[in-house]
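Working notes, beginning with the structure itself.
Left out: one protein chain. Kept in place: all the others.
So, subunit A:
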Amino acid sequence: MSDGPLIVQSDKTLLLEVDHDRADECRKAIAPFAELERAPEHVHTYRITPLALWNARAAGHDAEQVVDALIGHSRYPVPHALLVDIAETMARYGRLRLDKHPVHGLVLTSTDRAVLEEVLRSKKIQPLLGERIGADAVAVHPSERGNIKQLLLKIGWPAEDLAGYVDGEHHPIALKEDGWLLRGYQREAAEAFWHGGSGVVVLPCGAGKTIVGAAAMAQAKATTLILVTNTVSAHQWKQELIKRTSLTEDEIGEYTGTKKEIRPVTIATYQVMTTRRQGVYRHLELFDARDWGLIVYDEVHLLPAPIFRMTADLQARRRVGLTATLVREDGREGDVFSLIGPKRYDAPWKEMENQGWIAPADCVEVRVTLSDEERLAYAMSDSEERYRFCATTPSKTRVTEALVRRHPDEQVLIIGQYIDQLDELGEHLGAPVIKGETKIKERERLFQAFRDREIQVLVVSKVANFSIDLPEASVAVQVSGTFGSRQEEAQRLGRVLRPKADGGGARFYSVVSRDTVDQDFAAHRQRFLAEQGYAYQIIDADDVLAGD
């Protein structure tokens, strides 16, 4: 009996015992081909999916390495069928290649004629193909480069895209490392992307994804289009780029609801790109406005469907996706793989935390018992209103106030979903509230004041979910959320994970109504955190109030 740290399950998950002597070595061996699914304290779960195997292939690993890694580290015999399956799946990648042909432009070539025949017979793919060139190749309309990759992935024959990229318009960009240095993993991530050509970099919130983007731009040295989630995030990208690179303010344009600047580096929001007037995307011309050499997608896991369609037409440009998680609530991971590119870099949260790049967090769920009247009202409310009701009960407000009082000297962020609840909290605590209707200027003023510690408590709605930078928030209180969204939970936790000046830990409270749907949703969200290795505690609201 071997005593390896790895156990292979029949559903193709891998269990890694983290306290094992050889766990670290094993993690390194399996990380290229297995997605880390859960990382709680003792046993990490990785999953082998076709996408993960193809990611590994794209990164230059072969089936033999994968099989060796499994057999070498496995505690129990690995089922033969599983190994065969892995070898077969991996062999599917690279049978088809997209190449550049001097005469025919873009061609799809195959090392396996039978596969090519199968593809040629596919009704959906046929229209994308041009004339047959010899027995093993067929021309592809250059505009269909993205579509064909999507469709090929769907039928299980992912194509390796070797057709290369246009260089785009040259523009000098360099990192300006004065007083800060590119971290090791940031450099590795940027380089991994550059060698791969296109792809996705997965880093936890607070790990400095913007800087990885900047490093990628410094590699490309070309005009760049950056797509971000919202206006505040656009501003921050701009500030960060001015600070970290040789770019000046004049070289960076913002293309948002209010400003429409097109400069060598242009930052646009998803929202403006997906605005339609009479069924027509009005800002599509942005993609053609310049000869972009690089396109950066911030928060790839939120990429809206129309952007995928636009991206399909941009396959000749280098693309880098930045995200904290490849998990998409809509399950379109395959589109990310085929249109943006394979995963190029990945580092687990916990590891970053151990290295001190992100602050350790302490998660606490506070269970509030509803009063009898509240329970009765809850039982009678309509099913659509139920969550809203239990998420915004007055009992919660009391507990939240008590929690804020517990941390008198710290920067506290209160995050919620429902505006009236937030307004009420703001009023009780005497804290400003940032919500959808708050002007951008005002928002930035408040953020700055919070940063400068002029304000200690800030109440924010979901508008602040993404890409706001609040380095000194050390306590977050979540009073309500978008139902059970795991990805929202990750984002919110990210708000307090950025390294603190004093190196101290962060606290993340979730206030939850007991025995209601709120509790169910919270359980769903927290499972995500627990799976990321954040041990959390559950305490009763009465304890909080009593200690007050």
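Operating definition for what follows: a residue touches a chain if its C-beta (ideal position, glycine included) is under 8 Å from a C-beta of that chain, and two chains touch if they have at least 3 such contacts; residues count from 1.
One rule holds in what follows: contacts and distances are computed from a predicted model.
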{"item": "Hidden subunit of the complex - UniProt protein name among \"Helicase XPB/Ssl2 N-terminal domain-containing protein\", \"NADH-quinone oxidoreductase subunit H\", \"Peptide/nickel transport system ATP-binding protein\" or \"Tripartite tricarboxylate transporter permease\"", "value": "\"Helicase XPB/Ssl2 N-terminal domain-containing protein\""}
{"item": "Listed residues A:Ile7, A:Ile262 or A:Ile419, member touching the removed chain", "value": "A:Ile7"}
{"item": "Hidden partner interface residues of subunit A, rising order", "value": "1, 7-11, 13, 15, 17, 38, 40-43, 45, 74-81, 365, 515, 526-527, 530-531, 535-538"}
